[in-house]
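Quick one: the structure is below, questions incoming.
Let's turn to chain A:
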Amino acid sequence: MFKKTLNTEDTLKNSGLTDEEQQLFSNARPQAYEPYPIKAVEDFANWARANSLWILAFGTGCGAIELRPLMTARFDANRFGVAGRPTPRQSSVFVIGGYASVKTLKRIIRSYEQMQGPKFVIALGICPVNGGMYFDSYNTVNQFDQYLPVDLYITGCMPRPEVLVAGIMELQKKIKAGECNGANLYVENFDWYKSNQKKVIKNWDMPDYNW
Partner candidate 1 sequence: MNTVDEILDYAIEQEQLAADFYEDVAQRVETAGMKKILLDFAEEEKRHKKILLAVKTGEHELTPEQEILDLKISDYLVEVKTSENISYQDALIIAMQRERAAYNLYNDMAQKVPDGKLKHILLGLAKEEAKHKLFFEAEYDERVLTDN
Partner candidate 2 sequence: MSLKDLLSPFFVWQRAFEKPYTTLRPTLDRPGAPAYRGFHINITETCVGCGSCQTICQNNAIDMVAVEAYAGRAGDSGLRPRFDYGRCCWCGLCVDICTAASLRMSNEYAWISDDPDSFHFTAGVDDKPWQDNELGYRRAEGYHLNPPKRIEMPMLSAQESLKSFAEVTLGYNEEQAKKEADRCVECGICVATCPAHMDVPDYIHSIRDGDYEKGLQLMYRTNPFPATCGRICTRRCESVCPVGILGEPVAIRWLKRFIVDQVDKKDYQRILEKPIASTGFKVAIIGAGPGGLSAAYYLRQQGHAVTVYEAQATGGGMLRYGVPSYRLPDAELDKDIDHITSIGVEIKYNSRIGKDVMFESLLENYDAVFMSTGLSVPSSMRINGENHARVLSGLQILADVASDRDPGIGKKVAVIGGGNVAMDAARVSRRLGAEVTILYRRRISDMPADEEEIHECQQEGCTIVPQAIPVEIIDADNKQKVCIKWGEAKMVDDPKGGRARPVLQEDKMHTETYDCIISAIGQSSNLDYLSKELQEQLAFEWGKLTPAEYQHTSMKKVFVGGDFANRTADAISAIEDGHHAARGINRFLNPDFYTALEKQEN
């Protein structure tokens, strides 16, 4: 079995796991993304990132319904460098498709944490903004940015593919300008995010951070 990797000083508790499972996961804290020291190189990297936005194929809510038209012939998002990927390890954009139920939120967090940095989150629809349709439901979270950093909100119910395209372009603009630092925000406010997450996810049987 794997050896427990010990970080230098500040380590995660992974307290949701059994002793046996603790062996399976790292307890190292996530690290913020450091831009390249040379600005031109960083700019080039941002340009490249902006033009190859790979979306994690995880339809978390109703929003997924408009991703199909977006990715197929009519709106053909591939021409903007957008592609769907089956696994978090290959993806750079997480599209929160509307509401997140508590059970899904847990999977969203795991998937998000597994994504390689720099990574970006787009939230579709009204529900992640302020609860939307399910603001009084017992099983959905209302303000999504309490649990994960969101780089861009696209309001609508559902947001049409056209506005998704517009949103992707906006995201590209932001990435190129180097303004998308949601992932770093997550690292910086890690404890705050974790405590919020744990407030709603009662059966926290997963490592504190997956990578």
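The definition used in the following text is that a residue touches a chain if its C-beta (ideal position, glycine included) is under 8 Å from a C-beta of that chain, and two chains touch if they have at least 3 such contacts; residues count from 1.
For anyone wondering why these and not others, all candidates are chains of the complex that A comes from, given by their letters.
In this text, all values refer to a predicted model and were calculated from it rather than measured experimentally.
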In-complex contact partner of chain A, selected from candidates 1 or 2: 2
In the complex with candidate 2, residue positions of chain A that touch it: 73-76, 126, 128-133, 135, 143-145, 150-157, 159-163, 165-167, 169-170, 174
